[in-house]
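Every protein chain but one is kept in place in this view of the complex.
Entry: subunit A
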Amino acid sequence: MSGFNEDNMGSHAQLSSQFFGDLLDSIIVDVASECHRIARLGLDRNLEEEEEELRLSAQARVRVADPSNSGEANSKYVVDIFGQTHPPVANEIFDCMNCGRSIMAGRFAPHLEKCMGKGRKARLKVTRSSTAVQNRYSQGSPVSTYSPYSNSTSTSRLSNGTSSGAGEEYSNGTFQEP
């Protein structure tokens, strides 16, 4: 009886929809009840902070991926994660412990090179310097200009293989083997 079957299918579909609607309403009430609880207990405070952090991290990721922001070469001042900007050359000023001059931090390394003597001019400077201890001067060895430190650091740095005490000196460049 096709007519009966059609009715059957029709009412099946309708019944199914009805039951589906009931199930869905029941789940909606569950969700509403849970959200009500969260709202009343103030548990959504934490959720808001998490959302905020997610949003900020997504923003940060966008900014990092953005090629126009990259490279100190592009802009003089780059902002770090705390929002601070740093000038490309460190500009704190202090005194060099070797020569006593006021040096800018960003220029300290090149200054030390000249001041402590990787170059010819530095070694010439040492002979005139009043703070340098002259006794360790030996030809051609850049080690000699480290003399201001000789009393405080181990002498094994200045002469090969000797393990003598800190105060002893070898004036003519000969070194005693242990």
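Throughout what follows, a contact is a pair of C-beta atoms (placed from the backbone, for glycine too) under 8 Å apart; a residue touches a chain by one contact, two chains touch by 3 or more; residues count from 1.
The working rule: contacts and distances are computed from a predicted model.
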In UniProt, the chain not displayed here, chosen among "MPH6 phase", "EIPR1-like beta-propeller domain-containing protein", "Transcription and mRNA export factor ENY2" or "SMCR8 protein", goes by "Transcription and mRNA export factor ENY2"
Among A:L23, A:V79 or A:M97, contact with the omitted chain is made only by A:L23
Subunit A positions in touch with the non-displayed chain are 8, 11-13, 15-21, 23-36, 38-40, 42, 44, 47-48
